[in-house]
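Handing you a structure now.
The complex appears here without one of its protein chains, the remainder shown in place.
In this document, chain identifiers A, B and C correspond to the written order of the chains, with residue numbering beginning at 1 in each.
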Amino acid sequence: MVLVNDSKQAEAGQQVQTMNLIQAITDGMRTMLAEDDRVLVLGEDVGVNGGVFRATEGLLDEFGEHRVIDTPLSEAGFTGAAVGMALNGLKPIVEIQFLGFVYPAYEQIATHVTRMRSRTLSHFTLPMVIRAPFGAGVGAPEIHSDSIEALFTHMPGIKVVCPSTAYDAKGLLTAAVEDPDPVLFLEPMRLYRGKREDVPTEKYTVPIGKGKRIREGEDVSVFAWGAMVPVAEKAAEEMAKENISCDVIDLRTLYPLDKDIISDSVQKTGRAVIVHEAQETGGVSSEVTSVINDTSFLYLKAPIQRVTGFDVPVPFFAIEHDYLPNPNRVKDAIKEAVNF
Amino acid sequence: MVLVNDSKQAEAGQQVQTMNLIQAITDGMRTMLAEDDRVLVLGEDVGVNGGVFRATEGLLDEFGEHRVIDTPLSEAGFTGAAVGMALNGLKPIVEIQFLGFVYPAYEQIATHVTRMRSRTLSHFTLPMVIRAPFGAGVGAPEIHSDSIEALFTHMPGIKVVCPSTAYDAKGLLTAAVEDPDPVLFLEPMRLYRGKREDVPTEKYTVPIGKGKRIREGEDVSVFAWGAMVPVAEKAAEEMAKENISCDVIDLRTLYPLDKDIISDSVQKTGRAVIVHEAQETGGVSSEVTSVINDTSFLYLKAPIQRVTGFDVPVPFFAIEHDYLPNPNRVKDAIKEAVNF
Amino acid sequence: MKEKYPLMQIVDGSGKLTSDSYENMITEEKVKDFYYHMFRLRTYDQKGKALQRQGRIGTYVPFEGQEAAQVGSALALEKDDWMFPTYRDHGAALAFGGDMVRLYLYWNGRVEGAVPSPERNIVPAAVPIATQLPHAAGAAMAETYKGTKNAAIAYFGDGATSEGDFHEGINIASVFKAPVVFFNQNNGYAISVPIEKQMNSETIAQKAVAYGIPGVRVDGMDIFAVHTAVTDAFDRARRGEGPTLIEAVVTRFGPHTTADDPTKYRDQEAVEKTRDEIDPILRLERLMKNLDMYDEAWIKETEQKIVDEVEAAVEEMEKFTPADPAVMFDHVFAEAPWPVQEQKEKLLGRSGS
Partner (left out) sequence: MKEKYPLMQIVDGSGKLTSDSYENMITEEKVKDFYYHMFRLRTYDQKGKALQRQGRIGTYVPFEGQEAAQVGSALALEKDDWMFPTYRDHGAALAFGGDMVRLYLYWNGRVEGAVPSPERNIVPAAVPIATQLPHAAGAAMAETYKGTKNAAIAYFGDGATSEGDFHEGINIASVFKAPVVFFNQNNGYAISVPIEKQMNSETIAQKAVAYGIPGVRVDGMDIFAVHTAVTDAFDRARRGEGPTLIEAVVTRFGPHTTADDPTKYRDQEAVEKTRDEIDPILRLERLMKNLDMYDEAWIKETEQKIVDEVEAAVEEMEKFTPADPAVMFDHVFAEAPWPVQEQKEKLLGRSGS
């Protein structure tokens, strides 16, 4: 029995525990490992070490080395092995240590993970989850900070989700594990140990494909995901003081996008600002722009604004905060939209 | 001395030869191999066999096996080796047998080819070209038909070009080899043996970053590249009979986009249709849409139309023509834009 | 290294046993079974080439010359084992129980041709070279996890050994002692690239040393040698002793594909000349004659059955329900998300091309 709950936090009467985002992810994996013995966790350092971020802390002791598997340093190899496991009835949760190290597994994902169902007319399916911490702002070395969600939203056959709260993290992860198809689960590193909130100890899911309005407003829509959600919220708070009210939406799922929440919001406000930390050109913001163009053309009162990373490799950490969108840049974009 | 010539065809007085697109590519490589002995060609079957499409036919005999290198079946390996060669003063032209087989080299491209200059503040640079045939419509097996230009236009540090004529093919290839930075050179398989035209036998370049207006019109702008250019042209011709005149533009370079030709055209017509064969979501069409939004918001009279492949893996060839945009689909989009 | 990895042979080119100790393994039943399957593959393959020439299917990948390697290996599988073939191993798939009609459909650009028959775990051919090796490792690990005695086999060519996935797949299998057989058909070429340009090692079998697993080199034109080596490797796997790397040295008689022109890179006439001598089917016939097992009546009858089967399969393939564009939308996900749904409606509600 799965409790579907899409409210922002736990409901009255639920058994809850306060957790930060990464604890909620661990709890989500524990919940699914306990419920379904087809579920496995594999990746580099996920076992004895409990993961370099401790996301799998304690899981090896609880479930044993046949369920929580330390693999060789071999992203293509263990992602490919997970394909074989999923073909053969298991439900692997693959951890890519940092999203920037998914590149070696790119061929496996682009040619097999995403195509096995279509090329066998659903004879073989791959219920698997690929988890990866991502994003800049934590002083990590090169490549560790890449934000490349758009390289997967353009890849038919995989869903892409990205929680920004502990509650959504557990709920989206359980939904991802239960999903009959592959799901890329992106974890904003910068929020791992951020805001703590009540998370139900029992199992629940947050639906894949649904965004979430986190602030109601009339003047401009602000879309964000992952670590950019708090940035957008902060900007919205400050704009409120200047009597500009923002409709702030955490998209949560990047493929398929929540077309309804996007169009509803823009048709209400007539203005849109999209915030993401990935490079601007070809980022998911362009797709959101296209969705607005397709659904809400006549409602637009101003050009859609993008507040994003730049068309440069994510810089070394001494200047990564100059690369990342911040509340000021978002506020400037909001003003441009409003004063157009 | 390089002759820069951006007219559609050769100029009066030039030594020319009639060639199809692939012959022009071979001629471009020959020209650069002859001019600069730092230039090498390497890849699978490029030597003795002259390439599976014969793009390197004759080059081994003319330049020898130190210049035209048959590599092991190892895309990551030889793309990485090309990085080492370029670091060390050479100018490799790497052939990826089909763009769908670039995935194993993705890590090398995403983390080294595109970043060597920025991470060494231009101490090390990588003047190299990656050539790859791409696109559907020739009855090739799975994966061979992928059209994934958007996976590279979102990757800072590499330029992406895609000719649709023999003249542009040679000119853009010589420009790519002379470019101080990495260039991904996409070759529309479907046009390899299509229209023949006069191509100068001497060296010339077509500037990277410039689109080309191939049909002048007033009512709607139609943007395309590669194998979709003839499809767009065909649609435009037929619309002309219905007294709708199209401004047809071959973008030719996908990163950086030719912002001026895009905005000039849309500001003239007020309507835009973008045609590409890649999957719709996250395709380069979304970026063109964003450029139009940023530059020409007030000029738009109708929503921008996308005529693209679908959000599905490129299907097996029995139905690939149902996947591919065709003149009828483009005409429908043009009408929707005009009758909005 | 060739000394350390001698070419294992049971039946030599003249159809004689290389050692009397093998006599008891050669039963008439087995010989006929091998002959049946090899002739069946040969007939299917010849027909495939003819269909392509006649424009009745698309580009076809012939495997002529590799029948002993494909049949000998495929018949070593148990019914619940897993097969991970390449685009050249539809022969092995056929011998293992793959559906002939679908195996022709595949070459006609029909996705239906990639759908395995429900009775057999035959994963559709991996097109990107070597990507199937990690799959085989994972499927095998899953069998261990479930506590079965089932195993997996991955097919791949000499060129595939240069890809990272070859290495990563075998390394992972070796670390987890996965019950998997890595079966290499070394036909000496990757399209036009000869093995000397593909690797600096004298053999492929020796690459097993890198993983601390057994490496075996067999005459891939000798079906008994192949069958024995692969059967032994499966036994090891089922005993929990982990993976084995087998190199079957074979000759690809024809082009890489029907789109390839081998005369560009090798002396094709010389290859043709060797055929009488090395053809695995002729070798088996010689063995039959040497052992007085040559049953002409049976052969005639069997060959006729097979020819009829193939003709019928081709007919069925050509009568197969016409390709339906809808299938491209209906199997991307269990449920089509809105972009796929909208695109489907837009296309199918439309004039189309």
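The working rule: a residue touches a chain if its C-beta (ideal position, glycine included) is under 8 Å from a C-beta of that chain, and two chains touch if they have at least 3 such contacts.
Keep in mind that this is a model prediction, so the values were computed, not measured.
*Asks:* Quick check: which displayed chains does the absent chain contact?
*Replies:* When the full complex is considered, the omitted chain touches A, B, C.
*Asks:* Could you tell me which of A:His144, A:Lys170, A:Lys203 or A:Lys259 touches the chain that is not displayed?
*Replies:* That would be A:His144, which touches the missing chain.
*Asks:* Of the residues listed, B:Gly80, B:Gly139, B:Gly194 or B:Pro207, which one is in contact with the missing chain?
*Replies:* Of the candidates B:Gly80, B:Gly139, B:Gly194 or B:Pro207, B:Gly80 is in touch with the missing chain.
*Asks:* Where the complex has a chain not shown, which of A:Ser122, A:Thr201 or A:Asn326 is the residue touching it?
*Replies:* A:Asn326
*Asks:* Take the complete complex as the reference. Which residues in subunit B touch the chain that isn't displayed?
*Replies:* Counting only subunit B, the missing chain is touched by 40, 66, 71-72, 74, 76-90, 104, 107-108, 111-112, 117-125, 156-157, 159, 180-181, 209, 255-256, 259.
*Asks:* Using the document's contact rule, name the residues of subunit C that touch the chain not shown here.
*Replies:* Per the touch rule, subunit C residues meeting the hidden chain are 1, 161-168, 171-172, 174-175, 177, 197-202, 206-207, 209-213, 242.
*Asks:* Since one chain isn't shown, list which residues of subunit A touch it in the complete complex.
*Replies:* Touching the missing chain: residues 44-45, 47-50, 52, 70, 72-77, 100-101, 103-104, 139-144, 280-281, 310-313, 315-323, 326, 328-329, 332.
Note that in this section only the chains that are shown with their structure count from here on.
*Asks:* Would you kindly say which chain has the C-alpha centre located farthest from the C-alpha centre of subunit A?
*Replies:* Centroid comparison gives C as the farthest chain from subunit A.
*Asks:* Suppose each chain is reduced to the average of its Cα coordinates; what separation in Å results between subunit A and subunit C?
*Replies:* 41
*Asks:* Taking the mean of the CA coordinates per chain, how far is subunit A from subunit B in Å?
*Replies:* Centres of subunit A and subunit B (C-alpha means) sit 32 Å apart.
*Asks:* Can you compute the centre-to-centre distance for subunit B and subunit C, using the mean CA position of each chain? Integer Å is fine.
*Replies:* Roughly 37 Å separates the two chain centres.
*Asks:* Would you pick out the residues of subunit C that each touch at least 2 other chains?
*Replies:* Counting only residues that touch two or more other chains, subunit C contributes 111, 114, 127-128, 164-165, 327-328, 332, 337, 339-340.
*Asks:* Touching at least two other chains at once: which residues of subunit A meet that condition?
*Replies:* Those would be 76, 104, 107, 111, 118-119, 156-157, 255.
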